[in-house]
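Note that one protein chain of the assembly has been removed; the remaining protein chains are unaltered in position.
Every chain is named by a letter (A and B) in the order it is written, and numbering of its residues begins at 1.
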Amino acid sequence: MPKIDVNEARKLAKLSRLEFNEDELTNFVQEFDKTLEYMDTIKKVDTSNVDLHEKTINAKKQLREDAVQESFTQEAIIANAPQSEDGAFAVPITVEEGE
Amino acid sequence: MKYETVIGLEVHSELNTDTKCFCGCKNHFGGEPNTHCCPVCTGMPGALPMLNKKAVEYAIKMGLAVGCSINEYSAFERKNYFYPDLPKAYQISQMEHPLCMGGGVEIEVNGKKKFIRLNHIHLEEDAGKLIHTNNGTMIDYNRGGVPLIEMVSEPDMSSADEAIAFLQKIRSIVLYLGISEAKMQEGNLRCDVNVSIRKEGEPLGTRTEMKNMNSFRAVARAIRSESQRQAEELDAGHKIVQETRRWDDNAGKSYSMRTKENADDYRYFPDPDIIPIEVEKEYVEHIATTLPKLATERAKEYVEKMGLSYNDAELLTQDRKIADYFENVIKTFNQPKYVCNWILGEVFKKLNSLDNEDAEIDISPENMAKLLQLYHSETIGQATARQLLDEIWGTDKNPEIIVKEKGLAQNNDTAGLEEVLKKIIADNPKAVQELKAGNQKTMQFFVGQAMRATSGKCNPKLVNEIVNKLIK
Partner (left out) sequence: MDYLNMNLWQVRDKLNSGEITSVELTKKCFQRIKDTNDLNALISTCEEFALASAKKIDEARANGAKLGALAGIPIVIKDNINLTGTKTTCASKFLANFVSPYTATCAQKLIDAGAVIIGKANMDEFAMGSSNETSAFGIVHNPVNPNYVPGGSSGGSATSVASNQCFGALGTDTGGSIREPSSFCGIVGLKPTYGRVSRYGVVAFASSLDQVGNLTRSVRDSAIMLGVIAGEDKHDMTSSAKEIPDYEQAITGSVKGLKIGIAKQFFNDKLNSEVRESLDKAIQTYVDNGAEIVNIDLPSLDTALAVYYIISSAEAASNLARFDGVKYGVQAKNFNDIVDLYFKSRTQGFGKEVKRRIMLGNYVLSSGYFDAFYRKAKRVQKVIQKEFEQAFKKCDLIVCPTTANPAFKIGEKSNDHLAMYLTDIFTVPINIAGLPAMSIPCGKNKDGLPIGMQLIAPQWKETTLFNAGDFLEQAIKEGLK
């Protein structure tokens, strides 16, 4: 039975980009333990004969043709942006490279 | 050498499809920010991906061209991480079931041939662009969603030269297939390098990943720098840290970006919005029939049908654009060997002098043919030909007109030249002696003198002939 401790919970929170105070984390760990116990029940099902790559329901053969569709206007794209400048989304200076 | 270097490359090539990978927005370089966007490529709530048929086709094409096996079952996965250029906070990519597996290319370095294996090729989407200003960072999603193929090699390369040869081969094939512009400086060909070192016979060392090289030369510099850095570390008794490093070409150094501990878990899982593709054999066979003649085939043709040497044919066909150009020139001026020599000689020299890896031949094939016609018929001499090449480069100018206007035509009047040379011979008995003694270099002196006397308009070949005749 997997158990999760506060450290792991902290790592999860970081991965989720969520902040919790110590009380919330402790609470979360307690609730989580119960949930994990419940989820563990799937272990009892025999899945040795399951082929996950079997043709799925709704298998669609037609892919999209490479034909240009009209894009949205710049205005529409940034209309909901909390911060924007000259048509671009604006964020604080981002130093590190992405992927 | 104390250590041997082990290099693996991950090459990304932007595909030049008309639309993005998962939506119908235009796949277009440039334009005002966020003007080629829609809810899908900007990650709006409720948007869903629609896979581009052509992107899949191009990926398969590349796979076939490098000898990959094409997976019958291929699926897309989400690579989850937070970064402002990633609108959905996940990149749609492939992991467990990429489109193409295995494959590889043959490279040649210093006369030695080597086969570099590929691990796989997969299809994924590009992120948006970040523009850094003094006040903050601006995000433009025009590039977001553009289809990319990622080609991952096995760690089969052992030097910077081999890595560059590999990159050039890949680029050549991509261009031959016509699936990408493959310009490193424009960002449609990118490369990450994995470098590790080890003593001979030992298992693989810890590798580091390097990013941010914007040219083949930078890749070479980065590899050399990193393998040296690692050697210094090991020699000093330190361990190599598995990390990602950012190459700074101006400084000639790399900097640590993030270690494994700091990096977020990508939590790859199959993207439930995209049905796995069933790639049918007939479809793959159909794509195979649409493959254009690749370099080796064309080179073979040049050798067999045009009588070019194998080496020349190889050099000429390395870059599809050069080979296409060559073929266009000989349409008008059907002297394959002559054109080949000119391209491999003067034109390549010109290209190298431009200090831009992505530079192309900037003279129309028709005008180039005209220039060569003038040169071949001895209407102009070598010096003039070179001069004209420079002058009409990047312009539409017709070399025939320039020759007429500037009176650059070589003087092929034998009789007149003979008169001139008779005088020069008479004035330079010592040189004549040296020439008769067998010193061929002295002929250049006579050519030089004749050039002066005729204001550069004599034909050196004729000078040669006449002088030899006269001194007998």
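The definition used in the following text is that contacts are C-beta pairs under 8 Å (C-beta built on N, C-alpha and C of every residue); 3 or more make two chains touch, one makes a residue touch a chain.
These numbers come from a predicted model, not from an experiment.
The chain not shown here is touched by just one of B:H12, B:H36, B:K61 or B:K88, and that residue is B:K88.
Touching the chain that is not shown, out of B:D265, B:E304, B:D390 or B:D427: B:D265 (per the contact rule at the top). Subunit A meets the missing chain through residues 2, 4, 9, 12-13, 15-20, 28, 31-32, 34-35, 38-47, 50-52, 54, 57-58, 60, 62, 64, 72, 76-77, 79-83, 89, 91-94. Taking the whole complex into account, subunit B touches the unshown chain at residues 39, 42-51, 78, 80, 82, 84, 87-90, 137, 139, 265, 267, 269, 272-275.
Please note the rule applied: only the chains that are shown with their structure count from here on.
The touching residues of subunit A, counted against subunit B in their complex, run 14-15, 17, 53, 55-56, 58-61, 63-69, 71-74, 77-78, 85-94, 96-99.
Residues of subunit B that touch subunit A in their complex: 17-19, 23-26, 32-39, 42, 50-56, 73, 79, 81-86, 91, 127, 130-132, 135-141, 211-212, 246, 257-258, 264-265, 267, 275-278.
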